[in-house]
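What you see is the complex with one protein chain gone and the rest in place.
Think of it as A, B and C in the order they're written, each chain with its own count starting at 1.
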């Protein structure tokens, strides 16, 4: 079932990390996700803006202290000069620094893995997109939820025409952690996510609305044509949105409705995607990720479950455990890295970036840029009192 | 648990029915719903436009054939003259005749129960509203789903402040029976529902969108302030809408999103209402009506179930069976009639219509008119390409 | 969908009832279940041991007071002499009187519908079985849960071989209403159910264990070969069982496990049946009766739902409402009566009792007798400290 993924002992990939020091949440998740595949090992880092803290983490990770740096600029600079320079960098520091950090490493020809959001505005995102093409570097943006096997199955079903032509998308991502004024109770994440200086122009759409946008695009390939958004701020004194209702039309004529909320009491991390075509429909819930519900016209609903022989190759290839042994968020995260490392290894052998096949599939800088465009469109529409606006198009090149 | 509801043997209420002849679906449901309470018995009718068919039904129901009529006008006329005239009339004929039929009986001072929709346009609806006030008659519009005990519990929870101030409403009513062109496969209901001559200006919003509007209003009492609607027609050649996305704001500052669809493959009769307040939230699904999910901030979600001692009086009073013995659609329907008959009996004893308490609670002509206004608002917004429009206000008098 | 079921106005069936007076739970349920079909009307009764209360009920039901009796013996006697004698009697009085009551009416050649349990011991049950054959009378025992359409679907799937050969049965019926000493808190039903004088040799197995036994037999047709039972009494001072674990083998080589409990905290009316064959399996839950889960080897689980076109004829024929409009306990109960009345009408026309086809299918005196045998077997095994005992066989004739 689970297999060792390395391409060979000595040639293993190496990486460095920005962020992920003491107290960080997502930083160690990146490392654990990579460790599960045994395809790459960490060799350098700037884990904190405080060098001592950074070294503390390095010691825990058995990293040579000579490769611990006091800033991302220094790290990019110095790692670039090493003969045994790392293969890629993981950018997991604060959101408002993603852009500058990623840019520095691209300019030194490192491959990049970057936390979402890619940047604070579209101009920055386009710069990174362009730079990665010029420098011919792999650039993954970690939309974690696309790493679930049953999301791959959903994508396979839609793309293979099982549902017919898509008519409707109804998706939501509901949480409740900002239902009260958490930013005033010492919750650090709440503080920066609700602060425009660090979070940019949107809290709710930027943080979780983009996951809806990405997931729907990932599964269906539908391009948004126009959208109308209503962003609300329900908690008094908060300056960014904590709830958003968005209506959409797609280029193929389908219609959609997205709901993102951080004030929906009782919801934990409720990303739910439902897609309806002329012949069938699917439903997937992130909190129950090993299942995918498939309805075909005139037939009973079928519950597809991870790990079974009746699934498609894409879903099977990302499965580590037999059916009935739950996989979760870590495994989804790890799957992104697995495909990234396969693509990177092949690139190092062949020198070609494209096309990436199923085994090298991951959300990349183009997805990241599209997400930034989506946030800007939503904010724009909402400021126009929900007027329908044309969707920003991001071209590949 | 279940109890006989009559106020006494001889004084039982009597009624007549328009519609409900051979082949009718909803007509017999009205009769069965009434029969379950044993509060009223049928004594007259015009069950079909064909008198012979009408008599056939009358024979099955043991009705005196002298009280079977060839038209609703004749029935209103002649029943009004009888000493033993019926107490109320059930209007369950074709939708486009609801208005004229109800009006005829009101003018002869009969109490009226009318299927939804109340009428084809708002002017008609207002006429009925006004007339019922003038004639001082009870007028129930059968929004069946409000008869479920757990909907009463939901209402109780919201109205008693358990959820705090309401911020969000997310509701949907999804079906798939019009996902293909059923109106061309001999499906009579599909034929008239998609035909503007019989269905009026909307198919999907008119038929099921109004149930969302009514249910949300029933539970929360929120008044819609403005709305933006996108109505789609996905099946080619169809002239009315088969899907609708609607965004709303309410007078109290809350926001909402409604989705109504007749083309959502795999959905049968999926009315789902979710309401989020500052302190708590509830979820209710019509297809699983004996449950109500309650989330309070910081506490585990609780699953409230019909028939239990911890429920409120309104939920308990409409319960017929012990917990764990499922009640369904018939019982919900019957509950509306139960309360209607209690109110009617009290009216006959006291001569006062208002106020009606919990035990006399049912959706009435005002709800029916509000529904018609909602449909008109949605169609108006959609024709303006989703512009936000002010909601039509229906005043009580 | 729903249709009038009468065979014609004047020839409608008539019935009388024993029990069902003021305060009764199940008595009015029988009447409501019959009323829903409009196939029979009540004309006589002995609703209570108190004649005045009996008359009170009669008045509410518009019954001629001349046909209200002070005892079941008087009723059997006098009704038998009437020219317009009723067609059948509904025996819904206290359990310990079922036998004598049913016997009295059989001896006067009335058809009988009897609440479960049929009698307090097997000898009585066999007497009724024999008598009904001799007198050539229809005799229904109301195992309500067999009336659900999806139970009919389950039966169809098993009997048609869809699951292959049956290997395993795992069934349970769990409640919690006797988890505390309800018989000392004024709960009348708890009082008689825990009292051997009225309940016989078993409380839990007799009341709900028999529903498991009947349901499994109804769906599968499997004959029990041997069983081993452990009956427990968890509430101190109670003399009958309130929990039972039963292991079984069937004549075809399958094995089974039944669990019946009245002390399983949190359970309301949890009858759940799971059947596993060589090729497939089904699961059905009484509290969610409109669904049936079907698993076939190597395929995703399918959720079959009432009211859909893909179901079998037996499931469809007992359906009243479109899919997604929940049906419940009343409708299941009513379905038994529907089939009974069809069989009775045909019998009155043709004079032949057997064979009864699908449309005349109901649980009868043979099922009732088998249930009594099962209770005796369980008690016997438990008294032998769980020794395996041969199952009592009830022959049809």
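Rule of thumb we're sticking to: a contact is a pair of C-beta atoms (placed from the backbone, for glycine too) under 8 Å apart; a residue touches a chain by one contact, two chains touch by 3 or more.
This one's a predicted model, so the numbers in the text were calculated from it and none came from an experiment.
Checked against the full complex, the candidates C:80, C:97, C:131 or C:168 give a single residue touching the omitted chain, namely C:168.
Of the options B:51, B:97, B:131 or B:302, the residue whose C-beta touches the omitted chain is B:302.
The hidden chain makes contact, of the residues A:18, A:36, A:114 or A:369, with A:36.
Residue in contact with the omitted chain (choice from C:263, C:292, C:321 or C:394): C:263. Take chain B: the residues that touch the chain left off the picture are 294, 298-305, 308-310. In the full complex, chain A touches the omitted chain through residues 1-4, 6, 8-9, 12, 22, 25, 28-29, 32, 35-36, 38, 57, 59-62, 175, 267-270, 286-290, 305, 307-308, 320-331. By the touch criterion stated above, the residues of chain C touching the omitted chain are 163, 167-168, 170, 172, 176, 179-180, 228, 230, 232, 234, 243, 245, 247, 249, 255, 257, 259, 261, 263-267, 276-281, 293, 295-297, 301, 385-386, 388.
Assume only the chains that are shown with their structure count from here on.
Taking each chain's centre as the mean of its CA atoms, A is the chain most distant from chain C. Put simply, the C-alpha centre of chain B and that of chain C have 35 angstrom between them. Averaged Cα coordinates give chain A a centre that lies 56 Å from the centre of chain C. Chain centres here are Cα averages; for chain A and chain B they lie 45 Å apart. Contact with two or more other chains is made by residues 267 of chain B.
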